[in-house]
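One chain of protein is taken out of this complex; the other chains stay put.
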Amino acid sequence: MLNYTPALLKETLIQDLQIKEISPIMKLIVRGKKREFISAVGKSLNILLPTEANTSTQSDKLTALWLSPDEWIIFSNDTMNKDLNDYETEKLLQNNISKINLGAVTDVTDQFVMINLKGNKIYDLFQSGSPYNFNNFQNKKGAVTQTILGKIDIIVHNQDKNTVNLFVRRSFSQHLFSWMNDAASRL
Amino acid sequence: MFLINCPFCGEREQSEFKAGGEAHIIRPKQPTELSDDEWAEYLFMRKNIKGVQFERWNHAHGCRKWFNVVRDTSNDEIKAVYKMGEKPPTI
Amino acid sequence: MMKNKYSIFSLIKNAFSYHENWQKAWKDPQPKKEYDVIIIGGGGHGLATAYYLAKKHDLKNIAVVEKGWIGGGNTGRNTTIIRSNYLWDASAGLYDHALKIWENLSQELNYNVMFSQRGVMNLAHNLQDVRDLKRRTHANRLNGIDAVYLNTQQVKEFCPIINTSPDIRYPVLGGTLQRRAGTARHDAVAWGYARGADEMGVDIIQNCEVKGIKRNNGAVEGIETTRGLIKTKKIGVVAAGHSSVIANMAGLKLPLESKPLQALVSEPVKPVIDTVVMSNAVHAYVSQSDKGELVIGAGTDDYVSYSQKGSHEIVEGTLNAILELYPIFSRMRMLRQWGGIVDICPDASPIVSKTNIKGLYFNCGWGTGGFKATPGSGDLFAHTIANDEPHKLNAAFNLNRFISGDLVDEHGAAAVAH
Partner (left out) sequence: MTKSLRVKTGKIIDETYRISFKFNGKTYYGFKGDTLASALLANDVHLVGRSFKYHRPRGIMTAGSEEPNAIIQLHKNSSRTEPNVRATEVEIYEGLEASSQNCWPSVEFDIGGINNFLSPLLPAGFYYKTFMWPASFWEKYEYFIRKSAGLGKSPTEPDPDVYEHKYVHCDVLVIGSGISGIMAAKTAAKNGLQTLLVDEKPILGGSTIYQNSENFKINNQNSGSWLEKEINEIKKISNLDIKVRTSVAAYHGYNFLLARESLTDHLPIEQRKNKTRHKLLKIRAKKVICATGSIERPLIFNNNDRPGILLSSAIKRYADLFGVSCGEKNVLLTNNDSAYETAISLIQKGINIEAIIDNREEVDSKLVYEIEKNNIKIYKGFTVVDTSGYKRINKLSIMKLSKDGQKVIGSKINLPCNCLGISGGWTPAVHLFTQSGGKLKFREDDQVFIPNTHPSDQISIGSCNGDLSLEDILINVPNTLKEFLGIKKTEYENIEVLSSENFSKRNIWLLPSDKVLGKTKSFVDYQNDATAKDIKLALREGFRSIEHVKRYTTTGMGTDQGKLGNMHALGIISETAGTKMGEHGTTTFRPPYTPLTFGTIVGRNVGEYFDIFRKTPIHDWHVENKAEFENVGQWKRAWYYPKDNEDMYQAVQRESKAARESAGILDASTLGKIDIQGTDASEFLNRVYTNSWSKLAIGKCRYGLMLNEDGMVYDDGVTTRLGENHYIMTTTTGGAANVLSKLEDYLQTEWPELDVYLTSVTDHYATISVCGPNSRNIVSTIIDDLDFSDENFPHMSFKNAKIGKINCRVMRISFTGELSYEINIQANYAKSVWEKCIEAGKDFNITPYGTETMHLLRAEKGFIIVGQDTDGTMTPIDLQMDWIVSKKKYDYIGKRSLYRSDTIREDRKQLVGLLTENPDDVLEEGAQIVANINKTPIEMLGHVTSSYYSPNLKKSIALAVVKGGKNMMGEKLIIPMENKSINVTIADPIFLDKENKKLNA
């Protein structure tokens, strides 16, 4: 039996801004250009991939974020079992997408760390290190953007008012976490 | 710092992008058929225009897509953006 | 003998007449119909070229045409670092030739260019830096260039204000020092060469923009300018960031991209750093001018631009690195920030070469490091124009290398590009 070590060993609450990693969350990158691709994904997972830029869609089990015209990240709404890393969703898509060459499916569960931020100062925090204009984003539930925060690439998902999911590559996550805490401490 | 209107993600800060130099320099389909001079032309020689230049940019910290930008290099004013493979606008 | 020789005695003499009898440092002539050689570009390199053409090659009918005012381009915008500790033999030969001329230039020109041999230090921040700097130092030593490798302790001793703590993000692992290297007063170089050239009869024509290159079956005939047509059989182009613009007039393409390079100075303070320190890995170049300003070179942006403006990020990134290495400068203030246009070759080495058009010569591609080469570049380019053949010291810097593949890859070899 292997021990499971998430990227961030602690969660923090600073100036009523809560910063915590949620894991394990299954994450897949799906790529495809063909018309049938989107419908095939839809059929297999009954979630319609968002085709409008900077948006997301959601089913009871999954959330899909638009990353580019031929790239999406799909992640599980709930945490998975730490002791297993075969994911049903991935298998389904491999059979219905990869195997018949409709597109590509790649497991990135540990490539990205999902950090959940809660509180009314989230965007003040972002403003201290991101060039992105969050003015409309923050009032738009489900909005998605890829940008830079503290010099690090991030994907941000407006989950709900004062709640966002932030995705960052694992090797950057501890640095970003420390940076966010430092920034939060001065909001 | 410019604002660049990514044809896929919309208007973003320049810092999210990477410049890719002069556009429409197509890699020769049959390099081995070329003389050293012709190959050097593709490899190194550039118009390096002062004025309206067609160039490549990549939304490196966003959708990672390459696209074309029409920019006046004498004052950095961006006149148009268009996707790879699209016909260049007439400026 | 200069008609208007400068010295402490001439100063005293003129003091009695309230300095009302000083003569023009250079005239302001109307362009003639024809010249033997026309130099396009009145920066340091162009003026030096004209000076040496007149002085060493006994050509007298020479003009320098400048679209603005002399020395107003990169000559007057750079951070004035002068060194010759380059990796490749060809580069070392070229830059050390220049350095040798620098060492006596004030006397040669009778104009104080304030060449200050305060030493230039290059820092290493990772193991590959260390390998590269050692490699360069060994090569320099065998090429007769005074460069030594310093360990961290020695770096600290030579420049005590550098933060050499092992705990910083990119600790200083060592460095190289060239003691003969240093800085000079940039404007003085342009003005000194202009005065010297003028003295020998060179016409320095300002506010004269070149609009076209007249050619006839593969040879140049003259230039179209905002002040009319000027005939000539030989044209030396020394237009730095605008080289491609001139080349396009002659139907040539060059392996160049013109990019914004920024620099800045702090407010003046009493002497705090008495050498030049360069760090490629974290990108920070700093020295202190005689006026007391910290002179800081930032990097280039990665896009072509002639706007003489760069992005703020570049400046921010540079000051970032400055504070990493010199935390004591945090409360120093940026007084002035500006941009220049640098013409960069794929191999970060210059072009001092003939072209396939008879009588058309180019001196360009100096990128971010041209100032240091000014006297040598002028001397060798003059030789190339006068003899229609390169001097052995600039033979390697021909245009043909981009075809044959015989590049002089200075940044590939991780040598400092500045």
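By written order: A, B and C. Residues from 1 in each chain.
Criterion: contacts are C-beta pairs under 8 Å (C-beta built on N, C-alpha and C of every residue); 3 or more make two chains touch, one makes a residue touch a chain.
Nothing here was measured: the structure is a model prediction, and the numbers come from that model.
Q: Have a look at C:D146, C:D302 or C:E324 and name the one touching the chain we're not showing.
A: Checking each option in C:D146, C:D302 or C:E324, the one touching the absent chain turns out to be C:E324.
Q: Of the listed residues C:V315, C:V342, C:L360 or C:A373, which contacts the missing chain in the full complex?
A: In the full complex, the listed residue that touches the missing chain is C:V315.
Q: List the residues of chain B that touch the chain left out of this view.
A: Chain B touches the missing chain through residues 1-3, 13, 18, 20, 26-28, 30-32, 34, 36, 39, 43, 56, 58, 60, 64-66, 75-77, 84-85.
Q: Residues on chain C that touch the omitted chain in the whole complex?
A: 6-8, 10-12, 14-15, 17-20, 22-28, 68-69, 72, 76, 89, 104, 106-107, 110-112, 114-118, 125-128, 130-139, 141-144, 168-170, 185, 187-188, 191-192, 206, 266-272, 274, 288, 290-292, 307, 309, 312, 315-316, 319-324, 327-338, 346, 401, 403-407, 409, 411-414
Q: Hey, which chain A residues sit against the chain that's not shown?
A: So the residues of chain A touching the missing chain come out as 1-7, 23-24, 29, 31, 70, 83-86, 98, 101, 103-112, 127-135, 150-152, 169-172, 174-175, 178-179, 182-183, 186.
Keep in mind that, in the parts below, only the chains that are shown with their structure count from here on.
Q: For the pairs B-C and A-B, output the one whose chains share more C-beta pairs in contact.
A: B-C
Q: Need the CA-centroid distance for the pair chain A / chain C, whole Å please.
A: Result: the chain centres lie 50 Å from each other.
Q: Distance-wise, how many Å sit between the C-alpha centres of chain B and chain C, to the nearest whole number?
A: That gives a centre separation of 30 Å.
Q: For chain A versus chain B, what separation do you get between their C-alpha means, in angstrom?
A: Chain centres of chain A and chain B, defined by C-alpha means, are spaced 31 Å apart.
Q: Touching two or more other chains, which residues of chain C qualify?
A: none
Q: For chain C, which residues count as touching chain B in their complex?
A: Residues 242, 244-245, 248, 253-258, 301-307, 309, 311-313, 343, 346, 402-405.
Q: Using the touch definition from the top, list the residues of chain B that touch chain C in their complex.
A: Touch list, chain B to chain C: 1-2, 14-15, 18-19, 21-22, 36-37, 40-41, 43-50, 53, 55, 73-76.
Q: Which chain A residues qualify as touching chain B in the complex?
A: Touching chain B from chain A are residues 53-54, 67-69, 71, 131-132, 145-148, 153.
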